[in-house]
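What follows is one structure encoded as structure tokens, with my remarks underneath.
Of the protein chains in this complex, one is absent; all others appear in place.
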Amino acid sequence: MGRVILDNVVKRYRDVVAVDHVSLTVEEGEFVALVGPSGCGKTTTLNLIAGLLELSEGNIYIGERLVNDLDPKDRDIAMVFQNYALYPNKTVYKNLAFPLQMRKTPKDQIDQRVRETARLLSIEPLLERRPKELSGGQQQRVALGRALVRNPQVFLMDEPLSNLDAKLRVQMRAELKRFHQDINATIVYVTHDQLEAVTMADKMAVMSGGLLQQYDAPDIVYNQPVNTFVAGFVGSPAMNLLSATVEVDGDTTWLRNGNDWASALDAKRGAIAQSASTDAVIAGLRHNAIHLSPTETPGAIPVRIYTVEPTGDLTFVHGYLGDLLIVASVPPGTQMHPDDIVWATFDLDQMHLFDGVTQMALASEA
Amino acid sequence: MSAITGSQPTTEPPAPEERGPGLAGRIAALPGDIARHWSDYLYILPALGIMLVVIAYPIFYTVRLSFYSTPANLAMDDKIWIGLDNYRRILTSDSFRSVTRNTLEWTVFSTFFAYVIGLGAALVIQREFPGRSIVRGVLLIPWVISYVSAAYIWKWLYHSDYGLINDTLIRLNIVDQNINILDNIHRALPALIIANIWKEFPFAMIMLLAGLQGVPDQLHRAAKVDGAGTWARFWHITMPQLKSVSVVTILLLMLTNLNSFTLVWVMTGGGPAGSTDIWITQIYQLAFGRTRFGVASAYSVILFLIMMALGYFYVKALTRGDAEREGA
Partner (left out) sequence: MSSNYERTAGSRKRLDAWGIAGWVFLLLLLVFTVVPLAWMLSTALKTQLGALQFPPRWIPTNPTTENFRMLLDPNDDIGRRFLRYMLNSLWVSTATTVVGVLVAVPAAYAFSRFRFPGRNSLFYGVLLRNMFPAVIFLIPLFILMRNLRLVNSYGSLIITYLTFGLPLSIWLLKGFYDNIPVQLEQAARIDGASRFQAFIRIVMPLSAPGIVATAIYSFILAWNEYVYALTFITDDRKLTVPVGLQRFFSEYVANWPGLMAAAFLMSIPVVVMFLVLQKYFVRALTEGAIKQ
């Protein structure tokens, strides 16, 4: 197993910069999830690591080697493709054997490795079938098997679970995680499903528009998003981002949005808010940082309910705060109905503050 | 269907460094672009080389020759520049008009019937029935055998004294004694067209059959659920799906027919009295019968221009799918 280093990696297509000066290090044995919205450059990054695309700028190291000019076959990596890319004219057995054949492994060893891998993934009964005779989940396992059958330094996976149904996805998620722990593999895993990232990865790299936005452990990314993009992207439902102006009134610092709402900050947050480059800030509040109550309390802000979504564990309430649609959660069974007016208070401890101009997080809330 | 979707269409994307999409920028970067892709050209070089020798040079040569009067002994060094005289001579001659009319009749009727019969055959053949692939195979035989064989078979069928067609016509009481078919100026061309349809409809059939297999089952099921009858489904689902295949097929048929030499040449040689002479047999006669290469070349150029117009639609029809996919 080896580590992967991306050093100021750039990839340009004809008129787009698909990957823009991305630098990150994946340590040996780490499971890194690459997340971001569609078209942000995840696949491109992965293909650059794999050597399927040529770099425009920058360096990539795998293990101790600079691999910029190496062919994919010489990089000692394995890859699981989004659509599996199983060889349709080969049986499962031959699909698994192919990487070994290409490396001139002796026949008996091939057979042994293939059967071992098949056992590991419980696809032994399928060995003589062809890919189109397999279900999605089985194909996925074979794709994984084709990567596992060798012992590469790094595994690259491009949305390997995206074609599966929800139940299978949860199951495969657990299997993948277990597999990572068992063989302590270095894995770079592309997904646009951040739940996958949060549940499986040691670290999460959030990309947007070809730029690396944040690279950290999932809970840090979740709890300390570096900018409004990460804040809005990570977590479901998305964080509520309320723009406001900072007003200082004697000792108290207020956040105000026109006539819609105002909220007083404590001293610490007041100072943070005042450190913004202008008086424009953005307050970030996750659904659980907004408390809704049917009765008016001092300082509470009226919210007109738009819709109510019970999900079992929590009930999400969408409502208009001024003309911004926000989402908050309430315990299940709470009686709230569309068009009711309810009263919102903000949990200051869980409030994130961002600069209204640069969109960057203000100070750290740790 | 297409497994190559948006995000990863190529293994070898172009990577021109730092430049906007402007045309000037593109042109400026072209040499670099070409240099970067030099190895790609190796793949198509053999194909292009062959095509160039056998196409580009001949076109050039034909156009040049069309402005000359050439000596009958093919000593090309003695040719004389006569400008547009060859063209003038052709376009004002009586034969040009009749030959053009024959060509149009030949092309239009052959194409139309070959397409319609081919479509009918494709629709029937795509049903599942025992012996289907045998029937399909048998129907394809006329297309596979050579035009020369087909020409002799039909020439023999049409034989005025011993032909099967005459016999059949008499048995059916359509005529009461043997008639001339290929030797009659009114019957020869229709007779040739029938033979040509026999030879060509399988091509239309196989193209349309392939097209039909691309029509998703789901659509037909959905339409059935919506209460559409056979005719409605044919008209609203099958035909629209076959549109692009049909365009390509019809164009290819027209091009084949305009190019069709062998059947006419072997069966009638353009006769009797020029009643089956079409452009292509006319050109051949001018060039190799009377060794008037200059006039024949001018004739070719005229034909060439007409073909270019058709070819424009042909390439458009062929590449429409590609252009849509790439958006460029």
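We call the chains A and B, going by the order they appear; numbering starts again at 1 in every chain.
Following the convention adopted for this analysis, a contact is a pair of C-beta atoms (placed from the backbone, for glycine too) under 8 Å apart; a residue touches a chain by one contact, two chains touch by 3 or more.
Only a predicted model underlies this, so the values are computations on that prediction, with no experimental measurement involved.
Within the full complex, the chain left out of the display contacts the shown chains A, B.
Touching the missing chain, out of B:H37, B:R101 or B:H186, is residue B:H37. Within the full complex, the residue among A:R103, A:K268 or A:R304 touching the omitted chain is A:R103. The omitted chain makes contact with subunit A at the following residues, 47, 50-52, 71-73, 77-79, 81-83, 85, 87-89, 98-99, 102-103, 146.
The set of subunit B residues touching the chain not shown comprises 1-4, 8-14, 30, 33-34, 37, 40-44, 46-48, 50-51, 53-55, 57-59, 61-62, 65, 74, 76, 117, 120-121, 123-128, 133, 135-142, 144-149, 152-154, 156-157, 159, 161-164, 166-167, 170-171, 178, 198, 202, 206-207, 209-211, 213-217, 220-221, 224, 230-231, 241, 244-245, 248, 252, 255, 258-259, 261-262, 265-266, 279-280, 283-284, 287-288, 293, 296-297, 300, 303-304, 307-308, 310-311, 314-315, 318-319, 321-322, 328.
Going forward, only the chains that are shown with their structure count from here on.
The distance from the centre of subunit A to the centre of subunit B, with each centre set as the mean of the Cα atoms, comes to 56 Å.
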